[in-house]
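Rest of the complex left out; these chains stay put.
Which chain is which? They are A and B, in the order written, and residues in each are numbered from 1.
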Amino acid sequence: MFFQTIDILGTIAFAISGVLVAMNKRMDPFGVLIIAFVTAVGGGTLRDIMVGVEPVSWMRNMTFVYVIIGSAIFAVIFRNYLKHLRRSLFLFDTIGIGLYTVIGIETGLVAGLHPIICVALGTMTACFGGVTRDILCNEIPVIFRKEIYATACIVGGLSYFLMRFFLKDENYLFVIAGLVVIVIRLIAVRFQISLPSLYTSEDSDKQ
Amino acid sequence: MFFQTIDILGTIAFAISGVLVAMNKRMDPFGVLIIAFVTAVGGGTLRDIMVGVEPVSWMRNMTFVYVIIGSAIFAVIFRNYLKHLRRSLFLFDTIGIGLYTVIGIETGLVAGLHPIICVALGTMTACFGGVTRDILCNEIPVIFRKEIYATACIVGGLSYFLMRFFLKDENYLFVIAGLVVIVIRLIAVRFQISLPSLYTSEDSDKQ
């Protein structure tokens, strides 16, 4: 029930973020729907096929399909209103990565995988939908933009396993880990924080 | 038998379309063969790994492999003849998406999935090989070109499930659904029909 709920919230957030990027690329209604779908289910699909959960989750649960179609229609109808909120619309994407990181970690735990693998699964679940959306829409993939992105998922995922030493309630742990991801990303974008690059000199010779 | 036949026809159509795009990019013979392969099996591979049919179909049936290699050699030998047909060569791609949409729907039905999921599987089977071909060849992916593409697959797929209320013979249903996809795409390209974009104003501020 708990996971069902946050999974649906993340799905809505990502579907709307997909609609907004696709509309900005002047796609037709079916193109917008496809990008909404890819953004919402891309990360979970990669996670499921790597772990071996097949048919993948969204194919066995029509709730996701209806939620995505509904969110896409909602976002299209209220597009003029959403456009005026453009500056803060990265919020949808940010909420999405927080929720999906937690879902990815849970899938790993259920499959009995190592904590580091669980963090990797969380990060993939959170980032892959957005990366695919951006590649298909010919935008610079989110994980390459200056501000912290995947890093927030990794830190949030690690925080889950660190907090487990002190806190026993799984639901609290998941809520806090998701909030860690969201807060790190919000702070990074608000204050334009980015980690230093490892690049050391100006030469750019190709191999 | 019936599905085997249309699957092979779709494979030939996509393999040849892959050869033509790859040759246009001045790839060497092995590069051309790889792109022919990716175009022909890309969509079916995505479909199979999402549904859980593994090893994926083309790995368990050497017919596909021989057909792809044969089609690639044929297309390379007759490349000068095919080049003069360039203007109408999108036909191969169009026939391919019609046939693959039907194959994808059938896979979904066999796995007992919901009609909407079957339509999604058909669309993915039809579009993913061409999208991968275009990304690897650095072309604008087919689903972004102006004319209707994925939309034809979605409408064709929906027509299958709508017609099922009136028509009982599965083979006829599949033939008609495939033709719906092909006819929509042909008409769209011939008359340069595209759906209106949902974009509403000229501002292009990034979030």
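One rule holds in what follows: a residue touches a chain if its C-beta (ideal position, glycine included) is under 8 Å from a C-beta of that chain, and two chains touch if they have at least 3 such contacts.
No experiment lies behind these values; they were computed from the predicted model shown.
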Total copies in the full complex, given that 2 are placed here: 3
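We take it that only the chains that are shown with their structure count from here on.
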Interchain centroid distance [CA atoms averaged], subunit A/subunit B, Å: 29
Residue ranges of subunit A touching subunit B (in the complex, touch as defined): 20, 23-32, 34, 37, 45, 49, 54-56, 59-60, 62, 65, 76, 79-80, 83, 86-87, 89-90, 135-136, 138
Complex contacts: residues of subunit B adjacent to subunit A: 49-52, 54, 111, 113-114, 116-117, 120, 123, 131, 135, 140-141, 143-144, 148, 150-151, 154, 194-201, 203-205, 207
